[in-house]
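Sharing a structure below in structure tokens format, with a few things to ask.
Note that one protein chain is taken out, while the other chains of the complex remain in position.
Moving on to chain A:
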């Protein structure tokens, strides 16, 4: 976009993402005139993306805790991504005017009841527990559950977070609802295929793979491939030592000669001579100062 000015580039960048800035969007939402439909959509960056945020999965049995339908046990049908809410089978509805192009078969009026999204925090999970006293399953409302690691869900053929209820040190697992119909396998090998062993090493010395086949197995142009480092490379990249100048040679030889001499030591004769001189001086000083 070199032909676009800096201001133009800025405009394009904004237009490609969200045309309105977040604060502009907020101003529009708060200051606008009354509107038929309660629009509770969220910004794209605030939309729920993972199961930990949604907490429930289509097919989960839930109980509504607020509103007109409080206490109703029903099933999650789908998500509304734009408002971070869930559509329930027997959830709350609202009346709205529906243009004719949106009419479903059987619709006879412009005014229609449409299911309203419910936030995950307004729901409680309903789980089935086997009652040993009666020998039957009974419904239990889960007050609080959390996520503990991940597990491979065979029914959904993917990794899903594990929902658990922790109570007095006990951990109770809450399974995710199974898909309505089993998932079809699309061309991929089975889940046990990765644990099947097809290659056995017979010899430590000889490679089992033929030499010609190695080209197919290994990438000859791999960036991780290490070449062999030879002497010629070393020679090429090592700078030659500069020959020593005559001055330097003389200096080094002088240093060696000095080293060979070793540390000088005072001879007893020199000590005696200097000590004698000091003694003589001290005696004369004593005489001058009349010290005995």
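What we mean here is this: contacts are C-beta pairs under 8 Å (C-beta built on N, C-alpha and C of every residue); 3 or more make two chains touch, one makes a residue touch a chain; residues count from 1.
Following the convention adopted for this analysis, contacts and distances are computed from a predicted model.
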Protein name, per the UniProt record, of whichever chain is missing from view ("Clathrin adaptor, mu subunit", "Peroxin-5", "Coupling of ubiquitin conjugation to ER degradation protein 1" or "Mitochondrial 54S ribosomal protein YmL25"): "Mitochondrial 54S ribosomal protein YmL25"
Sole residue of A:166, A:185 or A:277 that reaches the chain not shown, by the stated touch rule: A:277
Contacting the left-out chain in the complete assembly, out of A:5, A:109, A:247 or A:290: A:247
Contact footprint on chain A, counting only the chain that is left out: 246-247, 250-251, 254, 264-266, 268, 270-286, 291
